[in-house]
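A single structure is presented below for examination.
Our next item is subunit A:
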Amino acid sequence: MQASMLRIDGLTVMPHGVKTPICADVSFVLRPGERVALVGASGAGKTTLLRAINGSMPAHSGTVLLNGMRVDTSHPRSLRRLRRTVAMIPQKHDLVPRLHVYQNVMAGALGRWSAARALRFLLWPLAAELAEAQRALEQVALGEKLRARTATLSGGQQQRVAIARALVQQPSLILADEPIASLDPGMARQVLDLLCTLARDSGVALVCTLHQPDLAEQYFPRILTMESGRLTKDGPYRLATEAQREPGQQQDARLPPRGLMPDMKQALGT
Partner candidate 1 sequence: MSQRLPAMTSGRRAFVGAVFATAALQSMRAVADEALIRIGMIPDAGATQVSVEEKAPLQAYLSKALKRPVRLVIPTNYNATVEGLGNGSLDVAYLGGLTYIKAHQQYGAVPLVQREADRQFHALFITQAASSIHSLQDLKGKTFAFGDINSTSGHLIPYQDMKSAGINPDRDLRFRYTGSHAATVKAVETGAVDAGACDETVFKEMIASGKADAAKLRVFATSAPFADYVWAARPGLDAATQQAIIRAFTNLTPENDKSILDILRGTKFVPATDAEYATVRNIARSLKML
Partner candidate 2 sequence: MESLARALQTLVSFLPPDLSAHYLLALTGPVLESIGMTAGAMLIAYMVSLPLGLYVGLRGPGSRFIGFVLSGVRAIPDLTLAILCVIFVGIGPAAGMIAMAIFYTAAVAKIFGDLFKTADAAPLDAIRATGASPVQVALFLIPLKLNDILSYGSYEFESAVRASVIVGAVGGGGLGAELVGTLNGFDFQRTTTLLLVLIGIVAAVDALTVRLRQRPVWLLLLVPPSLYALWVFQPEQFSLLHAVHTIGAMFPPSLDSDAIARLPALIAETCAMALFGTVLGGIIAFPLALMSARTIAPPWVALPVRRFLEALRAVPETVWGLVLVAIAGIGPEAGTIALGLHSAGSLGRLFAESFENVDPAPVLAVAATGARPVAVVAYATLPLASAPIGVHTLFRLEWNLRQATVVGMIGAGGIGQALFEAQQLFFYQAMVAYLLITWVMVLAVDQLSQMTRARAGWITLPAEEIR
């Protein structure tokens, strides 16, 4: 039986001093290699949900299970280990402008590097390490920018550097937060193409927040819809083409109706 790689159960996120939860009673299951779009208006709680998945936002109640490990109650050390397997592509790409491109890209490897190696790489990168950065950059078609200053790159290029950083991380799950929000339509399609192709080719699961339902339909076999903190819809859109769906995934990806959850839990053998 195929294990769930991410399993969220009744997740509520409500930071201190906030009266209404940002995420309320969210439950869903994600299988390895699955690609999901998370759509909803801004302020619906999409980004918060992503943050709760990688443990940077504490849960108020409910559970987040990643590869069978609890994220919400993890110790900082084991949380760090968990985070190595989850790559986050933040909304504004959030690179460090003063660093060289290869330094930003290889930041993705920091989870598996020792502190000494991390510091050495900043000052003295080895050829093999630069080659790894080069390979990742070639996958996002930025091979020639290896040694450029990050600040000199355009917005779309920086977004692709952030994707390269995620690839270097060798994750089993990529969380992309509005990766195309600041891009023009042409660039937006290119980036989405890139993300989806890379995820499919390397078998990495992908959760991507978007606020354009049409793009979501085009690129993702499964779409979760959020409205004011709640998950209101879960299923493939009509227009999603067969080609973009892995066989057999469609059925499993759907969550049972809410009432059936307890049985489902047993069935999945948590």
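Before moving on, here are some points about what is shown:
Simple rule for what comes next: a residue touches a chain if its C-beta (ideal position, glycine included) is under 8 Å from a C-beta of that chain, and two chains touch if they have at least 3 such contacts; residues count from 1.
Inclusion criterion for the candidates: all candidates are chains of the complex that A comes from, given by their letters.
None of the values given here were measured: they were computed from a predicted structure.
Among the candidates 1 or 2, the one that touches subunit A within this complex is 2.
Here subunit A touches candidate 2 in the complex through residues 54, 56, 80-88, 90, 92, 94-96, 98-99, 103, 107-113, 115, 118-119, 122, 162, 165, 169, going by the rule given at the top.
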